[in-house]
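Note that this complex is displayed minus one protein chain, with the remaining chains in position.
== subunit A ==
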């Protein structure tokens, strides 16, 4: 018998509208799953079951009258980087451990307006800085997937690791993520779910705690692209409170699923065949090309000559912006304070105690590349290389409609396999960072399992504001891949 935990977001929506299930029933089932499983997974930093039950009741009243928005009664998780009015928002940092925003981010306000039910705030890497969800001040998140015959704890990817783990384990029907250099796509790939990083400017950044403002972009994470499409339509839209928000209509993304890929030109960037890439990732990529070709697309080799400079450029640009953005945590206006006899002493002590090691390292590098005597050599040069990276994409999109690449150079690794060299850790994002630098949209879909039984994803990168083509091509991969596997730890598995 199929259980309530087999529902996708879309099928739950339809069942709610048809009054086959109630929002209270659906919400309670998810609260129960969180209570059963999240002690182990640690995907939530803050749970809000009482508010969720209240919201579900309101949803049922609306549904009974045939009313309610596109997400009426749908239980979601919110990455703890989005400010939520009256609900603690920590960015997984000690420095914001007790921060209760007196306002709502635009993205979460949009979801609430459409009737979503929030189950709580999801774990992440501290200030979204990481690729393994190992830097959270609230402890690491465990990936619900296990390697075959092994109980070793795997990472869920990062920074949206709590969002990815909660979606994959069936604790929520969908979640918000944010992506600065791959923070939606890489964890989606590591946990066998779908995730979309929209075009920069598609979702408002208002009320989202900033990491690197010229790169940060919110997006949906869910078990398939139909669910992501429904969420994105709600999250997206122009917001006068974000100066980088773009005033362009939001399409009905769900409709794009049916478009197909006949005649679509799919580019394969030759520079993404990086040295040392595992054979099974190459094989999966080839499989993806074959799937799209069989569905009617044309495969075209393209060149993105500055690909190898994507990561170093990213680490200069993003860290410079981070050092500037995180200057606001000073122990005076909000956040943790450590007292000291002088004002500078107070700043230094508060920031020393409040930030974790990775965040400190990144702020310091960002400060260094912006400091007098180094600005031109590092920061200005990186901004120029960023122009070249963006031009690579714009030129490629004169010839093709989308690009197909692997999402990450490996499947999920174990928590204790974390490389000690920070540069090695950064290489996780080698395929996701360039699209972020260019500002173009990209998504990840689950495409198969590796030899050890953990999921692998394929990435599609598209033209500015053409998320619909991405969704159409991604859905063709979903249909061909028929990814029906489930993680070991899942709400639908009774204990």
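Methods note: a contact is a pair of C-beta atoms (placed from the backbone, for glycine too) under 8 Å apart; a residue touches a chain by one contact, two chains touch by 3 or more; residues count from 1.
Criterion: contacts and distances are computed from a predicted model.
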Quick one: find the hidden chain's UniProt protein name among "Peptide/nickel transport system permease protein", "ABC transporter ATP-binding protein", "Aspartyl/glutamyl-tRNA(Asn/Gln) amidotransferase subunit C" or "Fe-S cluster assembly protein SufB". "Aspartyl/glutamyl-tRNA(Asn/Gln) amidotransferase subunit C"
Taking the full complex into account, find the residue in A:340, A:414, A:480 or A:493 that is in contact with the omitted chain. A:340
With the missing chain put back, one of A:199, A:307, A:325 or A:428 would touch it. Which one? A:199
Sort through A:47, A:147, A:265 or A:368 and give me the one touching the missing partner chain. A:368
Touching residues on subunit A - with respect to the absent chain: 98-100, 102-103, 199-201, 214, 240, 243-247, 306, 308-309, 312-313, 315-316, 323, 327, 330-337, 339-349, 351-352, 355, 360-361, 363-365, 367-368, 371, 378, 380-388, 390, 421-423, 438-439, 464
